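Would you mind keeping the following structure in view while I ask a few things?
A single protein chain has been omitted from the complex, and every remaining protein chain is retained in its original position.
Coming up: subunit A.
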Amino acid sequence: MSIVTVQLGQCGNQIGFEVFDALLRDSHSSQGLCSKRENEAYQTSCKERFFSEEENGVPIARAVLVDMEPKVINQTLSKAAQSGQWKYGQHACFCQKQGSGNNWAYGPRWADHLRPGIRDQPGQCGETLSLLNIQKLVIVQNYNSILTLSHLYRSSDALLVHENDAVHKICAKLMNIKQISFSDINQVLAHQLGSVFQPTYSAESSFHYRQNPLGDLMEHLVPHPEFKMLSVRNIPHMSENSLAYSTFTWAGLLKHLRQMLISNAKMEEGKENSGWAGWLTPKTCLLFKSYSFAGPFLFCNFWGFFCLFSTRAYIHQYTKFGIEEEDFLDGFTLLEQVIASYCNL
């Protein structure tokens, strides 16, 4: 069963590249704690899920690259080709020339052009997991995120939220990187995301991989369509240098994860999370949970949104392209409802 990835915009394409690169490198790596037979089964499952095979043996990522201007897509395509290990499909891109100018309103007009490209990807699964990356990089972010979040909430089965600030801290404190680049941040994210989607053992037997990982994930973590926001923690995080010198056991890792879960719960004043799932993949340990900070996170976005909206600052940039004040208020209303639901837990 395969997974199709749609990489959107500069962020999506830069991270997407790192994910596929990490997945392939990981499945080829000789390091590991498993037997040769286990490794081979894992490699096959991984490849089949994320890549399709080409004639001369170079796997093609099951992905669609979308951007409103060509620089990043061109860069991503050539980086993949240069690796020699894998590449993107020749016709897997949808690109325009002008860019979106950080303006959410540019987007909707392209929906019809995009649909065929995604539908044509073979082996689509039924569920949609949207991955949302957050950092304050753009002034009109609060407007764009209200519109994005409200639309994603309606159309996705689940949202996985990542905060760049948290990843930045991991790079600085746990991995000791001095001058942190986006490449460093994206590689940590890719490691996390790769761990999410890598083949995992099913409950029956350790040689059978789960056939429908996303479906299983949703079943455990999204009990009700109102609660779609997820976050993920994974360990271990360490620089390549330290890896050679450390030893860890599964028991130790699981204990660490449990502690992380409990300490988070404390910050929520003792309320229990609505669900968590521990996933054991052959290489790393993952903790998936309902995004316990969904309430505060959405609220922070709202504050920024209201500050701008109260003066109608930048609104003229959106109305030029057909997004009206009502659209913002509709988006806000939906998200206010989500906050209320999370707060009532």
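As a working rule, a residue touches a chain if its C-beta (ideal position, glycine included) is under 8 Å from a C-beta of that chain, and two chains touch if they have at least 3 such contacts; residues count from 1.
Methods note: contacts and distances are computed from a predicted model.
Comparing "Ribosome biogenesis protein WDR12", "Tubulin epsilon chain", "cysteine desulfurase" or "Fibroblast growth factor (acidic) intracellular binding protein a" against the UniProt entry of the hidden chain yields the protein name "Tubulin epsilon chain". Here the missing chain is touched by one residue of A:25, A:136 or A:255, and it is A:136.
Interface residues of subunit A facing the missing partner chain: 10, 14, 69-72, 75, 97-103, 136-140, 168, 171-172, 179-183, 185, 302, 304, 306-308, 310-311, 313-314, 316-317, 329, 332-333, 336-337, 340-341, 344.
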